[in-house]
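For this view, one protein chain was removed and the others were kept in their places.
Chain lettering (A and B) follows the sequence in which the chains are written, and residue indices restart at 1 in each chain.
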Amino acid sequence: MDTVGLLLQGFAQALTPQNLLFALLGSVLGTLVGVLPGIGPTSGIAILLPLTSFLPPTPAIIMLAAIYYGAMYGGSTTAILVNVPGEVASVVTTMDGYQMARQGRAGPALAIAAISSFVAGTLGLVGLTFFAPPLADLALRIGPPEYFGLVVLAFSVVVSMSGPSLVKGLSAAALGALVALVGLDPMSGVRRFTLGTTTLLGGVDFIAVIIGLFAITEALLGVEQRVGAVALARLGRLLPTREEMSRCLATMVRATGVGFALGLLPGCTPGAISFISYDVERRWSRTPERFGRGAIEGVAAPEGANNATTSAGFVPLFALGLPATPALAVLLSGLMIYGLQPGPLLFEKQAAFVWTVIASMYVGNVMLLVLNLPLVGLWAQLCRVPYAMMAPLILLFSVLGAFSVRNSLTDVGMALVFGALGYGMVKLGYPTAPLVLALILTPMLEQALRQSLGMSHGDPLILVTRPGAAVLIAAGLTLTAWTLIARHRR
Amino acid sequence: MWRVLFALLLLGSTAASAAAQPAYPTRPIEIIVAYAPGGGADVAARLVAAHAAKTWGQPVNVVNLPGASGITGTLRALGARPDGYTLLLEPHATASMLFAVESDVPFKMDGKTPIALITFDPVVYTVKADAPWKTLRDVAEAARANPKTFRYGIAGVSGVAAFSVSQFLFAAGVPIAETNRVVFTGGAPAVTALAGGHVDFAGQQWSESGALIQGGKIRGLAVVHPTRLPGLPDIPTAKEAGFPDLDVVGWQGLSGPKGLSPAVVARWNALIQEAAKDPAFQEQAARVNKVLAYRGPEDFWKFQEEELKKYLPLATKMGIRK
Partner (left out) sequence: MLAALGVFALVEAARLRDGWQGARLMPAVVGMVLVALGIAHLGLPAAPAAAAVGMEARRRVLAMFSTLALYVAALPVLGFLPATALFILILLAWLGEFSWPVTLGTTLVVAVASHVLFQRWLGMPLPSGPFGR
C-alpha cells in the first residue's frame, strides 16, 4: 500500500528544522497550558490559535496538533503532583497518581504517565494512519441506541468505584446526576432547576466542579492536617522499577485498545473513557486492592487511554470533518482557515499536507516524551515545597482555572461550593469519584435515551431490538451484577 | 509606596485616554461569541477579527462566553460599555429565532446597536448518500406516505434546523405530529447521525453539512439561497427543487451595546465592505463554508425584524413558542 510511502514522505517534511521547531514550541506551550487547571486543550488551542496565524499552513497545523497533545499531557502533571486535574480526562489520574506522589513516588508516576502517553498515542496514530477511513465509517454506525448501551456499560463503573459503602457511593452518583441536569436542557431548551436565576441557566460546569472537588477539597484537607508538603515520605527514585514497567506494558496496550476504540466515537468524552480504562485495568489485575492507593497501573491506564483517544479523535476529524471534542472543533476551524478540507477526499486531494501533519504528530509524541522525562525530576521536587507556599498557589490557580472555562466568576463560586461539598464528603466517608462519573455520564445517558426514543416515536423497545444496543446494555447489566456479587462476597 | 503607584497609574490612564482621540481603535477590541469555540458563530467571528486586526493593527480578540444557548454571552456583551471595544458576534440564534421562540428573554431585541450583517450560512437539505430519494419532492412524498417511520434530526429545538425542516414539512403537507423528531445538541452530531443512517433527513447549515457532502457520505438535495452555492454547484436551489417558499437561513452579524457611537459603526461597516471585496477574505470565507452577505446597520435591523415576523408564526405553529 502506498500509505507507508506517503507516510515516509510526510516524515521527510515533518523533520525539517523549521517544522521540528514548531512542533517543539507547540508541545511546550501545550503542556504549559495543560498544566494550568481548567485551561484544558480547548481553551489552550483557542487562545494560542491567533499566534499561529502568521505562519504558513504546514508549520501552523503542526504547532496546533502539538499544542493539543501537549495540553492533554500537561493536565496529568498537576493531577499527580497536587491532586488538581488539568482537565476532565486527568481526573482519574489523580486517584492513584496523587497517592503515589504522597508516597514520595511522584517521579515514577510522572514518568509512567509520559511513557504511557507516548506508547498509546503512537499506537493510536498507527491506527489512524492505516485505518482511518474504514474506522470512520464504522464509527458512523453507532447511533443513539448504541450510545445508550455504552453509557449503561460505563455506569457499571460507578458501582465498582463506590468504595466500601454502596449506598454512599450511589448517593454520590445520584447527586452528580442531579447536578448534571441543572441548567438549560440542551435538547428542548427547557429550564431545569435554575431556581429562577440566570446564573444557573448555563448549568454547572464540569471543570468548576472538578476543581472544587479535587483542588480545593485537597487544600482544605491539607490545612486541616497540617501537612508539611505534598510528599509525606522521602522522595524515592525518579523512574519506575523494571518490574513496574513490565507490568505496565500490558496495561498500556489494553489502555490503548480501550482508548482508541472509544475515542473513535464522536461524543464519547475523554473523561468517561479514562474512567472506563481505569476500571478495566482494575478488573484485570490480580491485586485490585492496590488501586486507589498508588498502583502504578492506575496511572498508566488512564494516561494511555487519554492519548489513544486523542489520536483516535483525529480519525473522524480527518476522514469526516467531524470533531469529536470541542478542542478538536477549534482545531478544525483552524485547519479549515488554512485550507484543509476534511473529508474522505482529504487523503486524495491534499495527501502531502495530511501526511506531513500525521508524521509530525508522531514526532510530537516523541518530543513530549523527550521533553518531559528529564523534567520529571524537576516536577517531582515540587512535592517537597512547603505546603504553606503551595496551598495559596493551588488556590490561586483553582480560581483562575475555574474562571477561565467560561470567563465567569459564577464558575469560581461553583468551585468553592464543590470544594466545601468535597470536604464534607470526604469527612463523612462519601466517595467523590462516583459523583464525577455521574456528572459526566448523565448528560450522555439522557441524550442517548431521548434521541433513541425520538427515533422510534417513543417506543422504548428500540433499545433492545437493535443488536449493538442490546449487547451493550446486556453487558453493562451483567458487569454491574457481577460487581455487586463480588462485593457481597467480601 | 502604594500612593505613588496609584498616582502613576492614574497619570498613565489619563494619558492613554487623551491619546484615544485619534482614530478608533486605539486598544485591543473584544468580540464576544456566546458559543463554544469552533462553532459557526465562532468561525465567523475569527474570520472578521483576523481581518480587522490586520487592517487596523490592533489585536481583535475573540472571547467565548458559552452557555444557556447563547444568552449568557449576549447578556454580557450588551451590558458592556458602549465604547466600541466590546462587541458581539450576533448569529440568528440569539436574535430573530430566539425572540420567536422565547417570550422571556433577559434582554430586549432592540437593546443593541446593530452594526452589520456579515455572513450567511445557507441551509442545505440533506439525506444519506445512498438513500432512495433523489429530490426534495421524493422526500416529501415519502414523508407524506409514511410519517411514522420518517425520522429527521435537528440541532436544538429552536435552531436553524428546527425552522428549516418544519418549514419544509409544512410546505410539503406532511403531518408533522406523526413524524419522528430526533434532537441533537449541535449541527455536527445531527449530520453524523444522518450519515450513519440513524435519521433520514436533515436541514442544517452549509458550514455544518459541507464536509460530509463533499466526502460523499450525505447528499444535498437543495440549498436555500437565491442561486446555487459556488461550493456546491450540483445542488439545486430550493426554488429549482420545487419549493420556492423555503427561506430559512442562518446568518452571523456584528452588533454592539446600545448607544454605540455612529463613528464606530461606520468604521466597522467600511472595514467589512472592503473585506468583502478582498479576494483573500472571500476565499477564506468560502473555505469555512460561509457566504458573504453584507448589510449595513439599518438594513441589518430591518432584516432581523422581518425574520422575527417570519419565524413567530412558524414557531407558534410548531408549538415551540414558550
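Some points to look at:
Criterion: a contact is a pair of C-beta atoms (placed from the backbone, for glycine too) under 8 Å apart; a residue touches a chain by one contact, two chains touch by 3 or more.
These numbers were taken from a predicted model, which means no experiment stands behind them.
For the chain missing from the display, the contacting residue among A:Leu428, A:Leu461 or A:Ile485 is A:Leu428, taking the whole complex into account. Here one chain is not drawn; of A:Val28, A:Leu170 or A:Leu375, the residue touching it is A:Leu170. Touching the missing chain, out of A:Val399, A:Ala433, A:Ile462 or A:Leu479, is residue A:Val399. Listed here are the subunit A residues that touch the chain not shown: 47, 165, 167-168, 170-171, 174-175, 177-178, 181, 185, 187-188, 190-193, 216, 219-220, 223-226, 386-389, 391-393, 395-396, 399-400, 403-404, 407, 409, 412-413, 416, 419-420, 423, 427-429, 442, 445-446, 449-450.
In this section, only the chains that are shown with their structure count from here on.
Those residues of subunit A that touch subunit B in the complex are listed here as 42-43, 45-46, 49-50, 53, 140-144, 183-184, 186-189, 198, 201-203, 266-267, 316, 319-323, 326, 328-333, 336-337, 339, 341-345, 406-408, 447, 450-451, 454-457. Of all residues in subunit B, those touching subunit A in their complex are 36-39, 42-43, 46-47, 50, 59, 61-69, 71-72, 75, 101-102, 106, 148, 151, 156-158, 180-185, 188-189, 192-193, 195-199, 210-212, 214-217, 284, 287-288, 322.
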